[in-house]
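Encoded as structure tokens, the structure appears first; notes follow it.
Note that one protein chain is taken out, while the other chains of the complex remain in position.
Residue numbering begins at 1 within each chain, and the chains themselves are lettered A and B in the order written.
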Amino acid sequence: MLSFIARRLGLLIPTFFGVTLLTFALIRMIPGDPVEVMMGERRVDPIMHAEAMERLGLNKPLYAQYLDYIGQLARGDLGESLRTRESVWSEFLTLFPATVELALAALLFAGSLGLIAGVVAALKRGSLFDHGVMGISLAGYSMPIFWWGLLLIMFFSVGLGWTPVSGRIDLLYDIEPVTGFMLIDSLLSGEEGAFLDALRHLILPAIVLGTIPLAVIARMTRSAMLEVLREDYVRTARAKGLSPARVVFVHGLRNALIPVLTVFGLQVGALLAGAVLTETIFSWPGIGKWLIESIGARDYPVVQNGILLIACLVILVNFVVDILYGLANPRIRHQK
Amino acid sequence: MTAATALDQALLYPSPLQEFWQAFAHNKGALAGLLFMIVLVLCALFAPWLAPFDPSEQFREFMLTPPAWLAGGQWQFLLGTDELGRDLLSRLIHGARLSLLIGLASVVLSLLPGILLGLIAGFFPRLLGPGIMRLMDIMLALPSLLLAVAIVAILGPGLINTIFAIAIVSLPAYVRLTRAAVMGELNRDYVTAARLAGASLPRLMLVTVLPNCMAPLIVQATLSFSAAILDAAALGFLGLGVQPPTPEWGTMLASARDYIERAWWVVTLPGLTILLSVLAINLMGDGLRDALDPKLKNAV
């Protein structure tokens, strides 16, 4: 097992360097430079421009810049934003909890609803409910996310006034960021109603971001469940006279969960990508919006290291999924 | 059940195509999707004759006219007009061309190199294979939308570059899928037989192995066809899509976003069109999967 983990870890190293090289190259291939963007339509004196580029270390040859960058990474330094002069790490730490909170809420929504709908649809295969769930989940899977978000805002927030339009909490509350997770911070603040208010702000964005994972999980659960229910051991369990609920949940669902968990893992990357759009629509102060803006501002350190951090996260999650899979399935473990 | 049908088919064995069609037609949703797609393709092919107006013609006296059945609507503009007084129906019909083009072109552009790289990776598991797979891992590690945004920013916005960006982003899925399928087939007896018979490497790759790996690839292609339309719309939403005045659905939606309160139709109708088209393609994809490969029925 250990050698399996070591082998997998070994594969991560070239991937990691590849990501650094790719992001480093991509951002520099975009025309325009940070100084130009900073000055906008204003005058850029060529001498000042050269001086500024020198101060930013951008006048060196590209290979030297890349080596600097790798050296910096080796020291654990993620550099600072060219725009805000804040360290990339601290900006990431302020914004990332917001994205994680949103993503977790979306996964919770998608996971719980998707599992239930999938299981019920599988049990009542061919029924109206089954067709309904499959139809709706396919529609969810086909949804242009930003359009969906706008429609929900128009309907629930503007039309019915049930949910707030945007933001993480009502500004009436002055919540000191302690953990960065608004739900936790609002509880810690001890202000009355703050927690519920933060929760209300989370509902719509979580639904929007969770729509596609919901569809995927519901479909996945249904098919995994159908597969498992046909297996011999389930039939045996039934024959033994176990209660139907026990058969479904203990024997069926537990085994059906394995492929579903893989999908969970795969959805992490998709969630972070979807977060870009969701965060834009709901003014959610997370990393998606941060990175898009940084690409626009040619904020090299933020783009390089922000994407690197996300990539590491995705790699890590998939690594853990791999390992779990290897634990569950010896065949995979011994494969090369 | 399987025994009975096998007997039937033994008596009256249908051609593979017929068999495929029977399985496909069995799925009502897939049929509905196919029907919608046929309408869409017809719209795309005959757009200039079907559309009542030129999609770029600006009727400046009729800016943001509501659909005909609403108060203030005009019968000449059945679905109303947009912020420049252009007929929405005509733009949607012409938009079908572009959206289908984007879907098709990006699928082809990622399918072909994807298959090639996947085959190479599968056939050379010592050196080339791992290299290719690491590269794909790297691309998969980056959030796809951010990668697409960066690519469009490098190449500049526009129809062709949007297609490129989407094709590049969806490449890894094909490579992984092809390689996995190839690895599964390589140990089969028929491959060994072909090898022993002295088949050349390209022949082994393309003629012997590839056809047996096509089923999952075709399914993936339909999935990424619909995903491409959504991605193009998302890029349009971020202002990096197709250039105006080209009536691409996502770009229409993005530029109309400002009018969501004053003129719901300019936002709702393109969005609805995207949703329905993507849904139709996905329904077809489901049917295809069921028909092509019963094994895959249980995958997502």
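Points to keep in mind about this one:
The criterion applied here is as follows: contacts are C-beta pairs under 8 Å (C-beta built on N, C-alpha and C of every residue); 3 or more make two chains touch, one makes a residue touch a chain.
Going forward, contacts and distances are computed from a predicted model.
UniProt records the chain missing from this view under the protein name "Dipeptide transport system substrate-binding protein", selected from "Fe-S cluster assembly protein SufB", "Hydantoinase", "Dipeptide transport system substrate-binding protein" or "Ketosynthase chain-length factor". Note on the chain not shown: across the whole complex it touches A, B. Of the listed positions A:25, A:44 or A:73, the one in contact with the omitted chain in the full complex is A:44. Checked against the full complex, the one of B:84, B:104, B:180 or B:276 touching the unshown chain is B:84.
Against the chain not displayed here, chain A makes contact via residues 30-33, 35-46, 48, 51-52, 55-56, 80, 82-86, 91, 94-95, 150, 153, 157-158, 161, 164-168, 170-178, 188-191, 280-283, 285-286, 289-290, 296-298.
Residues touching the missing chain, restricted to chain B, are 56, 58, 60, 63, 83-84, 153, 156-158, 238-240, 243-245, 255, 257-262 (touch as defined at the top).
The working rule: only the chains that are shown with their structure count from here on.
Chain A and chain B have Cα centroids separated by 24 Å. Of all residues in chain A, those touching chain B in their complex are 11, 14-15, 18-19, 22-23, 26-27, 29-31, 134-135, 138-139, 141-147, 150-151, 154, 158, 216, 219-220, 223-224, 226-227, 263, 269-270, 272-274, 276-277, 280, 288, 291-292, 295, 307, 310-312, 314-315, 336.
Against chain A, in their complex, chain B makes its touches with residues 29, 125, 134-135, 137-147, 149-151, 153-154, 226, 230, 233-234, 237-238, 250, 253, 257, 260-261, 264, 267-268, 271, 274-275, 278-279, 281-283, 286, 297-300.
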